[in-house]
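Can you keep this structure in mind? I'll have questions shortly.
Heads up, one of the protein chains got dropped from this complex, but the rest are sitting where they should.
We just call them A and B in the order they show up, numbering each chain from 1.
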Amino acid sequence: MEETPQPRELTAEAKLATVAYEIISEKFGDAISPLDANPTMPFFEVVDAGRWLEIALFMRDNPHLRFTYLACLSGMDYPAEGKLGIVCNLESLGEHNHRIAVKVRCARDNAVLPTVARVWKTAEWHEREAYDMYGIVFANHPDLRRILCPEDWEGWPLRKDYQVQESYHGIQVPY
Amino acid sequence: MMLSNYFPIPMSMSLNSWSDALSQWYLFGLPLGLVVIAAIPLVFIALYALTYGVYGERKISAFMQDRLGPMEVGKWGILQTLADILKLLQKEDIVNTNADKFLFVVGPGILFVGSFMAFAVLPFGPAFIGADLNVGLFYAIGIVALEVVGILAAGWGSNNKWALYGAIRSVAQIVSYEIPAAIAILCGAMMAGTLSMQQFNILQQGEYGFLHFFLFQNPIAWLPFIIYFIASLAETNRAPFDIPEAESELVAGYFTEYSGMKFAVIFLAEYGSMFMVSAIISVVFLGGWNSPLPNIGSFALNDWTTGPVWGAAWIILKGFFFIFLQMWLRWTLPRLRVDQLMYVCWKVLTPFAFVAFVLTAVWEIYM
């Protein structure tokens, strides 16, 4: 399959996302990247990761945005760029019904991001999972521990360069 | 009587004659007769728990739940309980390392003895009773309270938090429910004017069968009857009051750590006390070993169905009927919460028991 980028009509979802993006970029224009209005998942990136918490609060509380529902927060690894990141799928549940995805990235060797666990409570466990799998440290997270792996597990399993530990409490791990 | 030809001791129909005669029977100067008297309820509990208690409950629950129940061992799974017993006997007798060994071992024993000793005053028919005490009913209520000690010993001795929770709940529950149960039984005692278990039966004798039972003699008797039935469910830890062993909350309650024969003994004790409360309720309110069938003209149904063996059959049947009710409730209702349980006891059953007490007294004086 050749990749031939075709100019397409914006889907209804992308249109709604564009409207929401306009409002955010008005206030945080310098901190966020332009909207990628692709048909499958329109997203923008928070360039200045330090302002992510501020943007998150704005997105939740602004009466024209009201992104009340954090559907998903996934950790990501971008080995080519030497970065780690999170992808948040946000939705205004029951109010404006628009959806948008936000990406926040941080350096791979010093992976620290501000937490949004106080903005969306659901982010608490999602961020714990991202920490568990990618080793992204969420500053000021109320309870940052591993969640799915054992507490004394070594390494960050979903990083692309992950090497599984040889043995765990005397049990041989690679099989 | 045909039976007397085969029975080694003289038999008659009169009250307590079989048990009295047995108790006089010494062999080489040893009171062997008393041992036989004591052994009869024991054998009865074991047999009944094996057949009706375990197998019956499984089949009845299976019927209610639209399934077959045990079907593999023997025809219709009849030998299932024997297989279970065999399995329990072979199991390792595990005592936790950190358990209080003495309490852990003694707990099931006290439980079983508590429920078993009450059988001493249960009249198995007109001619047989372990001990016709003049305070029989009082004794029966009192001795059941011994179970609390056993449960507490088992729960505390297990050194398990779930068992401890179960034990504490159980003690609170049994002690609380003793009160409405005792008052309800007291209403029966007032109607009879006696505490002797055999006298209860004799007072409810008559040619019209069930019409002579206290439950039908006195309209107020329904109230203590129902109160005692509900309280007896709680005293024997049966659903919907099975919170001491609530399997979804406390794993198995006070017997979480028990296995093998100790577990079986706890089980036997539970079924023993189930029959015990059912027998007490039949004696006090439903005529005990008296036949419920009335004489209708020349069809002397009551006379035909009265006698030592008939009497034993009647009291066991009545007991089994109430056990069936207990099973029916168990397989229908969800479980109450601890505070709701106490609410039912102290705010519903106890006041109503007092009301029943006063009403019965008034009825007995003026009617």
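The rule is short, and it goes like this: a contact is a pair of C-beta atoms (placed from the backbone, for glycine too) under 8 Å apart; a residue touches a chain by one contact, two chains touch by 3 or more.
Going forward, contacts and distances are computed from a predicted model.
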For this session: Identify the UniProt protein name of the omitted chain, choosing among "NADH-quinone oxidoreductase subunit D", "Alpha-amylase", "NAD(P)-binding domain-containing protein" or "Putative hemin transport system permease protein HrtB".
Result: "NADH-quinone oxidoreductase subunit D"
Problem set entry | Neighbouring displayed chains - absent chain, whole complex | A, B
Exercise. So that we can see where the missing chain sits, which residues of subunit A does it touch?
Worked result: 1, 3, 38-41, 43, 68-72, 74-77, 87, 89, 93-94, 97, 101, 120-122, 124-126, 133, 146-150, 157-158
Seminar exercise, completed: In the full complex, subunit B touches the hidden chain through residues 61, 64-67, 161-162, 165, 239-240, 242-243, 246-251, 331-340
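By definition in this document, only the chains that are shown with their structure count from here on.
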Problem set entry | Chain centre separation (subunit A, subunit B; CA means) in Å | 65
